[in-house]
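Removed from the display is one protein chain of the complex; every other protein chain stays in position.
The first chain written gets the first letter, and so on, giving A, B and C; residue counts start at 1 in each chain.
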Amino acid sequence: MTAPDFKQLRRSYGFDEVALVPGDVTINPDQVNTDFKIADVTFTIPILASAMDGVVDVNMAILLGKMGGLAVLNLDGVQTRYEDPAEVLAEIARASKAEVTSLMQKIYSAPIKENLVSERVQAIKQGGVVCAVSVVPANTKRFAPLVAEAGGDILVVQSTVTTARHTSKSERGLIFPELIESLPIPVVVGNCVSYSACLDLMRTGVSGVLVGVGPGTACTSRQVLGIGVPQITATLDCAAARERNLKETGRYVPIITDGGFNKGGDICKALAAGADAVMLGSVFAQAEEAPGHGYHWGMANPHPDLPRGTRIEVGTTAPLKQLLFGPTSMTDGSQNLVGAIRTAMGFCGAATIREMQQTEMVIAPAITTEGKSWQMSQS
Amino acid sequence: MTAPDFKQLRRSYGFDEVALVPGDVTINPDQVNTDFKIADVTFTIPILASAMDGVVDVNMAILLGKMGGLAVLNLDGVQTRYEDPAEVLAEIARASKAEVTSLMQKIYSAPIKENLVSERVQAIKQGGVVCAVSVVPANTKRFAPLVAEAGGDILVVQSTVTTARHTSKSERGLIFPELIESLPIPVVVGNCVSYSACLDLMRTGVSGVLVGVGPGTACTSRQVLGIGVPQITATLDCAAARERNLKETGRYVPIITDGGFNKGGDICKALAAGADAVMLGSVFAQAEEAPGHGYHWGMANPHPDLPRGTRIEVGTTAPLKQLLFGPTSMTDGSQNLVGAIRTAMGFCGAATIREMQQTEMVIAPAITTEGKSWQMSQS
Amino acid sequence: MTAPDFKQLRRSYGFDEVALVPGDVTINPDQVNTDFKIADVTFTIPILASAMDGVVDVNMAILLGKMGGLAVLNLDGVQTRYEDPAEVLAEIARASKAEVTSLMQKIYSAPIKENLVSERVQAIKQGGVVCAVSVVPANTKRFAPLVAEAGGDILVVQSTVTTARHTSKSERGLIFPELIESLPIPVVVGNCVSYSACLDLMRTGVSGVLVGVGPGTACTSRQVLGIGVPQITATLDCAAARERNLKETGRYVPIITDGGFNKGGDICKALAAGADAVMLGSVFAQAEEAPGHGYHWGMANPHPDLPRGTRIEVGTTAPLKQLLFGPTSMTDGSQNLVGAIRTAMGFCGAATIREMQQTEMVIAPAITTEGKSWQMSQS
Partner (left out) sequence: MTAPDFKQLRRSYGFDEVALVPGDVTINPDQVNTDFKIADVTFTIPILASAMDGVVDVNMAILLGKMGGLAVLNLDGVQTRYEDPAEVLAEIARASKAEVTSLMQKIYSAPIKENLVSERVQAIKQGGVVCAVSVVPANTKRFAPLVAEAGGDILVVQSTVTTARHTSKSERGLIFPELIESLPIPVVVGNCVSYSACLDLMRTGVSGVLVGVGPGTACTSRQVLGIGVPQITATLDCAAARERNLKETGRYVPIITDGGFNKGGDICKALAAGADAVMLGSVFAQAEEAPGHGYHWGMANPHPDLPRGTRIEVGTTAPLKQLLFGPTSMTDGSQNLVGAIRTAMGFCGAATIREMQQTEMVIAPAITTEGKSWQMSQS
């Protein structure tokens, strides 16, 4: 019998499975540059906040913008369905674990009001910061013009999986090159996880790609659908697509690793894997200023037939500023995230994010398997 | 000293170790086709119910048939040993953990009554659905004609491991080509897990092969015998055998991955690994209509000398219809299994099961190792 | 900088990491042959009992011999240091966990009495079975002649690690070819784990090799010394040495995998990895007839300066006969071990142990990672 032609499976890696190797050169942390750019807009820290209702409202968007980052407001959730979203958010926070998903299924069935789309954009702009908002592909044709008109700076078209080619019988679908041509503002698209899908999206003319399917704390796509690629591998693959697109077109399209982050070390690993920036959900849901009252959930959660997410209680731990810049006496990597990025860049000898993307990584056992059994046996 | 010739060990993979990569194209879930065929019979959903006494009785067979799937009734268990199996099933459900195996050893030592074989087949046919029943190889010569005569549509010949060539001193064994020639209905055989054993079975002329040794919830073959191949690898190998058989003979023999499923995501992974359909045991044992009262066990359990299984309490969670089609507010992949298949096919850009078999998979750490430590530290 | 020459590390495997693939042919369990030979002596089951004080006394040796296996009596422990070992064994069983190691350090410092060496051998022979006893290398020159004279049939020379070449300043060491030449009975030696060390031992003329360093339940060599090779890899390597020795010399020297067994499945895996037989410690310590009162420990445990073992409470579960031959209603692989071997051989299509050594194995995740989470979430 001749050898059969088995399907080959590639090994993929998540944050917990890799570690960074220090460089042959080191740099003082105060000499590294953490700038990140989308189209012509420069941010001083490579950190975005997720377009999730427990994470970003108008206030958080302004706050993070002033600190140098970018928060994306979700135009498909409570912010555009309710005049007073705070009340609805409080209701979600109060719901018991057993009833919360069906409550959300109900809350998210209220219609989106077009006037609220414009109002939220204008409110963020009045805060004096860059305004980025997200829409799902199905709503993009309808809301994109409103966003641009209201003064929005960046449009994020986001769903669990977004591709350059979508088959649908209902109506003529969204065509990215047409959208981008018609809009005066840059478009960021996501999410994707593979080399080829990312390259396809970049070739449509987008100004950024969100990377990540299935890794987030509040996402259960892997249990429900079996779909998901661990974030280190997804980032490595999409970074390779970015390099190829750069070589072919001369355009540098940044990739933003979105979801699955627990600690500062995870952020450093995403950058070393090739990310230009990271998008944080559950981490920012812990900020004192977060709208979710210490709770966090994703947009797949309220799906009426097949919810794929859970509400997570992350608690409220510190003001946003302390989470980002410290100082702190927490030793677990949950605070002073920018300090962690700068320190790691210094140890890796990386003066810029672009250099940090060259850092050597090794596949390493999860941290609990070395040097920690002592600790556990003593506790 | 020259290098010795060590035996090579191939790495195998189970459901928890792989994940699906979304496609470069996406399709709306309502446009995918989930049809599955055995011989000339088409089913609208690629889902079978296991021939296990806690899972399938006449009522479940009719119910699942009407929903588009196929339940296989076990002709070697309580259904053909007792006029009133419901009473015996209730007794098993009431037994304590300590006494249940010896109770089952006793219950399953009652003789099989030929008249009940015919009665069960006729009862299912009266329900207006396709009727499939299972027999062990040792009973096949005796019961197969009765099944065909009573109007059965599909005969499943099933034991822990079934091969095309079995050595036995007691009598002239079962020869599949002869059986198939003599029977007017299609024969499905199992279980097997390797490329060569599967190809051998396909060459005997069977109309389907069940794939899986050792993975099921209620099976302890790996502890007791050391035997078992994780389901992703078993499915990949048997799918390769199907392709080879197709190329050589022009006959398409479907493979059905049987056992080890916990969540909707596992079903999607089996299809992506090459399965044409899946056979569910413990998942369906949770249906309100299941005969096992929330309990589940395999046919290896009552073995008189060397039992290789345990009775599992899976509980009763929802009506069969909700398990298969939702809607649901469960977020863990335990309900709306068909919705999960359709959604996953959409994300993977697969319009048919045959296309879904081409989906890229990666080896990925179990879901608990990424993005979930936060959740756990907060609970 | 040119690439450095890193030390290469080979991956090794233990019982929990592999699984057996069923064969393309199957055989009825009652038609397989489980014979095993040392020199000219044939045993009907390929199972030995470890030379450990909690496992084997004169009574167990006779009992297992009559059932077709071989129990090795330890001549370096309480059996030869005390006229009435039963009393001492009861004292060890009664000791608290905190005091047991120092108690053993004291008990095992009593001198060995030569008359007891002869008495134990004679007592076993009076039972009408093959008599095998073990000595440490340092005592071999002194006790080997006594064993042969008293009628012993097989001499086992055993220590944690035994090699063909040992460097010692104290006196002229044990030289195996000289020992074998001088003794009228076959010599079995151990333990070893590597291809080269095993081949060296076989070339000295021994009649069997014990395989296993560090895997046993009662052994802590890996924590204390870092030394140990998982049993599947150790068995594969030593089986390769056996084949080479056979090809070069025409002598077939059996290998006996010693230690680390928990369940019947582990025994089947050892045979499939190439073992001719297995040696069980903790499994037999559970027999009602075992001298250890449900406790089990190794000879490294009482070491006066650096103990490398622990006393394990295994409990007392069943008579030896039931452990070996059933019947049982236990479903976890702890009883009817011979039935498990026969059934596994049948599923793998192996008519003899020699054929069983050819069975295909795969590297498979530990059994807890597939199909079992359901069960756990329900318990």
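To be clear about the criterion, contacts are C-beta pairs under 8 Å (C-beta built on N, C-alpha and C of every residue); 3 or more make two chains touch, one makes a residue touch a chain.
What you are looking at is a predicted structure, and each value in this text was computed from that prediction instead of being measured.
Visitor: Where does the absent chain make contact, in terms of the chains shown?
Guide: Over the full assembly, the chain not pictured touches A, C.
Visitor: Consider the whole complex, including the chain that is not shown, and state which of C:71, C:107, C:179 or C:192 touches that chain.
Guide: Only one listed residue reaches the unshown chain, and that is C:192.
Visitor: Touching the absent chain in the whole complex: find that residue among A:19, A:38 or A:299.
Guide: Spelled out, the listed residue whose C-beta touches the missing chain is A:19.
Visitor: For the chain left off this view, which of A:132, A:179, A:236 or A:277 is in contact with it?
Guide: Considering all chains, including the one not shown, the answer is A:236.
Visitor: If you put the missing chain back, which residues of chain C would it touch?
Guide: Interface residues of chain C facing the absent chain: 1, 4-7, 9-17, 101-102, 105, 160-170, 192-194, 196-197, 200, 213-217, 219-231, 233, 259-262, 282, 301, 304-310, 312-315, 366.
Visitor: Can you list, in ascending order, the chain A residues touching the missing chain?
Guide: Chain A touches the missing chain through residues 13, 15, 18-28, 30-31, 195-196, 199, 236-237, 239-241, 243-244, 263-269, 272-274, 326-333, 336, 339-340, 343-344, 347-349, 351, 360-365, 367, 369-375, 378-379.
In this text, only the chains that are shown with their structure count from here on.
Visitor: Relative to chain A, which chain's C-alpha centre is the most remote?
Guide: C
Visitor: Could you put a whole-Å number on the gap between the CA centroids of chain A and chain B?
Guide: 39
Visitor: How many angstrom between the C-alpha centroids of chain C and chain A?
Guide: 55
Visitor: Which residues does chain C have that touch at least 2 chains other than itself?
Guide: none
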